[in-house]
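Note that one protein chain of the assembly has been removed; the remaining protein chains are unaltered in position.
== chain A ==
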Amino acid sequence: SGAAWARGLLSWARPERWLASGSLFPLSCIHTSTSLQKIGKWEKKNRIVYPPQLPGEPRRPAEIYHCRREIKYSKDKMWYLAKLIKGMSIDQALAQLEFSDKKGAKVIKEVLLEAQEMAVRKHNVEFKSNLHIAESQTGRGRYVKRLRCHGKGMFGIMNISRCHYFVKLVEGPPPPPEPPRSGFEQAKEYVQQLRNRTLVHTL
């Protein structure tokens, strides 16, 4: 009877039954990503899938989102480079960045080349030169505070700044730059604004 009891116990604890079901804890299948860092919003923008287009619709240009996080550079200084390449074609942007003396230019050039490669391999872009930069932005990364020594035993607190860089490439030639608004245009708009004024809360 002791052997029967032991067999009964072992039959309850059957490991092959657990392995057949998949895992010991069925809820562990949900969190399969190994990294604890949150996936940023910009990276998630590459995951949207549009429904197939109808035959009559104009072709939707491919959009590629790419970014690099925690670049050791100031976000204000990086912004000047991002502003430089906004609206350029990718070849022109790479040319400008190659001959720029700034530290962030090298980083942005790497990001653009990575994005171009991603576009050709994964996002069904036919010609790698047929891309233009629709959006290019910088963001603030994690700052670290450090002490900076001054004379007479005084200390200042300095920030070690990092930044993120975001870029959106769109297939197609770059859009033509909008013509600068002349004074006449501005005057016409002002007069139109004056004419649009009306009386409120009246009959």
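Everything that follows uses one rule, which is that contacts are C-beta pairs under 8 Å (C-beta built on N, C-alpha and C of every residue); 3 or more make two chains touch, one makes a residue touch a chain; residues count from 1.
Here is the rule we go by: contacts and distances are computed from a predicted model.
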Checklist outcome for this item: Expected UniProt protein name for the omitted chain (select from "Large ribosomal subunit protein bL32m", "serine C-palmitoyltransferase", "AP-4 complex subunit sigma-1" or "Dihydropyrimidinase-related protein 4") would be "Large ribosomal subunit protein bL32m"
Item to check | Touch with the omitted chain, as defined above, among A:N46, A:S74 or A:Q96 | outcome: A:Q96
Checklist outcome for this item: Of the candidates A:A62, A:L84 or A:V120, the residue in contact with the absent chain is A:L84
Next on the checklist: I'm checking contacts with the chain that's been left out. Which of A:R60, A:K152, A:R181 or A:H201 qualifies?
Outcome noted: A:K152
Item to check | Missing-chain contacts mapped onto chain A | outcome: 76, 80-81, 83-84, 95-96, 98-100, 102, 147, 150, 152-157
